[in-house]
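What follows is subunit A.
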Amino acid sequence: MSDEIEDYLNWKLAGRIDRRDFLKLGVSAAGIALVAACGGSNTVGPTGPTGPEFKLGVVLPYSGVYAELGNSITNGMRMYFDSVGNQAGNRKITVVTADEQVALADAVAATKKVVEQDGVDMVAGYVSSPNAAGNRNYLDGLKMPTLIANAGVNSLSRAAKSPFIYRTSFSNWQPSHPMGTYVAEKLGKKKIQLVYAKYGAGLEAVAAFKETFTGSGGTIVGPDVATPFPNNGDQTPFVQAIQTDKIDGIYCFMSGTDAVTFLKKAAELGTLKKLGLVSGAGFFVEQDVLAAITDAAPDGAITGLHWALPLANKENQDFVSKYSKKFSGRQADVFAVQGFDTARVIVEALNAVKGNTTNKDAFMTAIAGVSFKSPRGDFKFDATTNNVVQTIYVRKTVKDPKLGWTNQVIDQYPGVADPGK
Partner candidate 1 sequence: MDVLNLAHGSFYMIGAYTAYTVVMATQNFWLALLVAPVLLAVIGAALEMVFFRRLYRHGHLPQVLMTFGFTLVFVDLIRSRFGPTTRAIPPPPGLGGAVHLATATFSSYSLFVLGIAIVIGALLVIGWRLTRLGVVLRAGVSDKEMAGLLGIDLPRTFTFTFAFGAALAGLAGVIAAPEFAIYPGMDANVLILALVVVVIGGLGSIEGALLGAAVIGLGYVIGSTLFPQFAIGLIFALMAAVLIIRPSGLLGRRS
Partner candidate 2 sequence: MARSDGADEGLAVAHLTAGYGGGAVVRDVSIDVGHGEAVALLGRNGAGKTTALMAIAGALRPMAGTVAIDGRPVAGLPAYRIARLGVSLVPQGRRIFSTLTVRENLTLGSRGGNLDEVHSLFPVLAKRAAVSGTALSGGEQQMLAIGRALMTRPRLLLMDEPSEGLAPQVVRDIGALVGRLRRELGLAVLIAEQNLALALAIADHVYVIERGEVVHQSSAAAFRGDPAAQKRYLGV
């Protein structure tokens, strides 16, 4: 019971403890108070770390449209930190969270809060690309060690890369680039129409697909179907702009709510059934989307992503079951994996420098050198782009008797690195 309280005290998540957790905490605290009042036994824990506290500022959305992603990433981080007793390199790791929200102004305020008010040693987080890019110069200028835990904008691995900012998630280019080759060569589908939410991530993803797809002899059939982002209106005109009789299939980039409304409408209108191939970046049919649309799911859709729920490696099987146990039955998702790996990078780098982070260049070198077997497979950084090098899995959307709707891995492209120079 006291472990649980210890967790919370270490974690300082006051801002985001949900009501159930809060009640649990209250009950535990009452229990402890009772024990203390009765003159309970003196429990002295093992000797803790003796070095100075290591403060990590986590800037993630806990409200607004991306709140779910923020929570998953935070859970993943919490799970890894807990597994190592919230310490590394003889330093106690304390996490200070701030709400990234949606707009850049809020994300900037959140970053400044953890840096200037809380005086953190390191920053991690950022779900949305504009927010990651918008804080880049500030963090770079301060030489603040930073890990991007989601935002995929390509430029952070290219023109805007910083020696102090590494990315543990993906670049938008990564999941889609191998898919062009796969669709054209392995599936032999040569006429594809592009469907995407028209914003940075969508544009970068379909551009990466197009590059390898046309390079492998495929033809993009125009015009592209570009939806507003986010699309709060009717998806019908966009679904109907898919020229089912002229193409072998579509390649799609959408996520979250947009993917849900688009797929539902495409199922209702019978468009999905008429398509020889539904392909895309994996976010289009990730677990959050499949859970919402259930049987409107595009059976047999082929998508690329750096993870899949049923991935067979031991680390993933372990992660998925422990995650579900720790967070009252919640299913793991790709964002939780990214959080888990982000925390692991921090811990391993701290261990490597024996807790000494005053020499920032040495600390960044330690970060760059971290590599391990992640739930997503082999994880390491690319010295050229400061971006993660990882396997991109080709997955097929199926209804699994045990897992329900999910994405079965059918092929893989190991060691995919962003082409930044």
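For anyone wondering why these and not others, all candidates are chains of the complex that A comes from, given by their letters.
We take it that a contact is a pair of C-beta atoms (placed from the backbone, for glycine too) under 8 Å apart; a residue touches a chain by one contact, two chains touch by 3 or more; residues count from 1.
Values in this document were obtained by computation on a predicted structure and should not be read as measured data.
Q: For subunit A, which of 1 or 2 is the touching one in this complex?
A: In this complex, the candidate that touches subunit A is number 1.
Q: If you look only at subunit A, which of its residues touch candidate 1 in the complex?
A: Residues of subunit A touching candidate 1: 18-19, 63-65, 67-68, 71, 198-199, 226-229, 231-234, 236-238, 240-241, 256-257, 260-261, 264-265, 268-270, 288-289, 291-296.
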